[in-house]
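Here the complex is missing one protein chain, while the rest keep their positions.
Letters A and B mark the chains in the order given here, with residues in each chain numbered from 1 onward.
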Amino acid sequence: MAEKTVFGMDLYWLNFYGLMILTLIEVLAVGANLDPVAESLGTEEKVITLWILTIIAIPKFIMIAAIFMHLYGDEDSGILTMTALFPAFFILIMVLFVGLTHPEAASSLPDWCRPGTYGL
Amino acid sequence: MSDADHHPSAWGPHDWSHGAPHNSWSPFILSMGVAIFLFSLAATFEWGEFQGWGNIPLIFVGLGVVSFSLLVWWRQDMSFGMHGEIFEPKSTGTPFQNIDIRKVAMWMFLMSEMMVFTALFSTYMRYRLGIPNCKTVFQSGEWVEGTAVTCFEPAGHLIASSWFHIAPGAINTFALIVSSFTIVQALRYAKKKDIGEDVRRRKVTRYLGTTWFLAIVFLTLKMVEWFLGFPLPEFLHEYNHGDSTIKSLYAEGFLINADNYQHHAFDTEYIEKHPEDYSIPEDSALYAMMQDGSHQGGKMFANIQVSATTFYVTTGTHGAHVLGGIVGLTYMTLKAARGGYTPDNAVSIEYFGLYWHFVDLVWVLVFPFFYLY
Partner (left out) sequence: MRSRTKGAIIAIVAVTAMLAIPSAQSLPGGIAGVQQAGCNCHGAVPSDTVVPSIEGLPESYNYSETYDITVSFKGGPSQEGNVNQGGFHLWASKGSLAVNDATAQLYNENEVGHTEAGNDQVSWTLTWTAPATDTNVDFVLHVNSVNGNADGAGGGTSGDMWNKLAITLGGPVEVLDEADPFVVLGVLIIVTATLLAFTLVFVFYRKDPEAFDWDNFAPWLADWLTTTDHKKIGTLYFIAGLFFLGVGGIMAMIIRIQLAVPGNDFLTQEQYNQFFTLHGTTMIFLAAMPMINGFANWMIPLQLGAADLALPRINAMSFWLQPFAALLIFTGVFSGHGADTGWTGYAPYSVSDGAHYGTTMWAAGQIMLVASSTLTGINFLTTMAVMRAPGMGWMQMPLFSWSILVANVMLFLSIPAFGVGLIQVYLDRVIGTAFYDIAAGGDPLLWSHLFWYFGHPEVYVVILPSFGIISEVLATSSRRSVFGYRSMVYALAGIGVVAFIVYGHHMFTSGMSPTLRFVTMLTTMLVAVPTGIKIFNWLMTMHGGSLVYRTHTLWALGFLITFTLGGISGMFFPSIAMDTHLHESYFVVAHFHYVLVGGTVFGFFAGIYYWWPKATGKMLSEKLGVLHFLTAFVSYNALFWPMHRLGVWGMTRRHHTYFVTTEEALGSLPMEAAGWNMFITVSGFIFFFSNFIMVFNMIVSSVRGEDAPDDPWGGWSFEWMTSSPPPDHTLYKLDDGSWGLPTLKDANEHIANEPGWLSSWFQRLMVEDEDKGEVTH
């Protein structure tokens, strides 16, 4: 794996350059004034930035995992990728159930089930 | 070697030609150290208030005991592969046949690490979505000067506000990516069979040392960003509202006990004076209220403890993982300098590298969501 080349370039170096460029784009995207773009799309600048950041984070994630962490190209890559993806279901459940459920539940309780109200 | 020597001292060093160590003091002592540390830390601070110097020595005793146990562990492991004694059991069961057991174990460990950060991110999401954003609250006009309102102030609001504030975080991002790269380079040279032993030793040491150095840089810049701040050269002052320093988050008042936080973006008088920096949107409730005189304007006081807490604890947990990496890298650099890595046991670098890349991966998520957004 270590000596693999793509387009005549060393894979590790290529990956490294790619990551640097993507990160640079991220930082620039935050610094740049995207208001005109946002207005033309009828939304806020923050939303545009978030979309750019999320979209860039995904290839970065894959590049590090696949090449630096040897989840691509080695003879044991297949099963180890499966191992790494095993918690995906449980991560999804936690994000859905813990992260995204009705965050204001505690403060928006109806009056009749707050402590001190036992008017039976 | 006589039969009695197959059970070497539980304090190390270990003879790896006879398999894994059979006895070690390290687990016992490490557990004791962790318990002492957690106990004395809780005795020193209560609700964030300092309880006196009495238990400070005990904190250091705890850390000392932990360090001592790590030294025992290292002493047992340092001999691994040093003199050609390799103990690298391979998997026998499907579907992992012939993969090193250590590699499988490392991936199992990373699975649980994924869950740790998922829990932290879930906490963040819940609060980020559940508590109204400070900017929204400000523009809604539902606040009075002098009374704190509870709202969520993302650290990104401070950090992404100028190029100077984002500098430590951005440099850190690059530092981690470069360190990810240097560690695979270290692995590559450790695996190379066609180079001389001396060349290999120097290359591996240099690359591991660079990784170690970049990890130190990461934590140093973190301290700069959290607590220290940094001065600017004079020609840049004009881009920083004439200030000569970039304030740390601490100096900005972005703190876990900030129940009375103020920011100039939430100050109508400042906004009126600096229309080029900020403006109140004309369609916002605050604008309308100030126009018809039903809102006095002034400074909004915010209780941002939850935002600061999620920021510091999540990025701090990541920082703790970097610190753990530094502990490992210190050992590996020393071992590399003594010529401890050969093509036969180069995989040790790969397996530490898995952890190190994982720390980088987490940063890939932490950076946009905590620093930029």
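The rule we apply is simple: contacts are C-beta pairs under 8 Å (C-beta built on N, C-alpha and C of every residue); 3 or more make two chains touch, one makes a residue touch a chain.
These numbers come from a predicted model, not from an experiment.
Enquirer: For the chain that's not shown, point to the residue among B:Met108, B:Val144 or B:Met223 touching it.
Expert: Considering all chains, including the one not shown, the answer is B:Met108.
Enquirer: With the missing chain put back, one of B:Phe39, B:Phe213 or B:Phe301 would touch it. Which one?
Expert: Reading the full complex, the residue touching the unseen chain is B:Phe39.
Enquirer: Among B:Val116, B:Val144 or B:Val199, single out the residue that touches the unshown chain.
Expert: B:Val116
Enquirer: Can you list, in ascending order, the chain B residues touching the missing chain?
Expert: Its contact residues with the unshown chain are 9-11, 20-32, 34-36, 38-39, 41-43, 45-49, 58, 65, 73, 89, 91-101, 104-105, 108-109, 111-113, 115-116, 118-120, 122-123, 126-127, 130-131, 150-152, 256-257, 259, 303-306, 308-310, 312-313, 347.
Enquirer: In the full complex, which residues of chain A touch the absent chain?
Expert: 75-76, 78-79, 81-82, 87, 89-90, 93-94, 97-98, 101-103, 105-106, 109, 113, 120
By our rule, only the chains that are shown with their structure count from here on.
Enquirer: Quick one: report the Å distance separating chain A from chain B, using the average Cα coordinate of each chain.
Expert: Going by mean C-alpha positions, chain A sits 18 Å from chain B.
Enquirer: Where on chain A does chain B make contact in their complex?
Expert: Residues of chain A touching chain B: 2, 12, 15-16, 19-20, 23, 26-27, 30-31, 46, 49-50, 53-54, 56-57, 60-61, 64-65, 68-70, 76, 79-80, 83-84, 86-87, 90-91, 94-95, 98-101, 103-104.
Enquirer: Which of the residues in chain B come into contact with chain A in the complex?
Expert: The touching residues are 95-96, 98-99, 103-104, 107-108, 110-111, 114-115, 118-119, 121-127, 129-131, 160, 163, 166, 170, 173-174, 177-178, 180-181, 184-185, 187-188, 191, 350, 353-354, 357-358, 360-361, 364-365, 367-369, 372-373.
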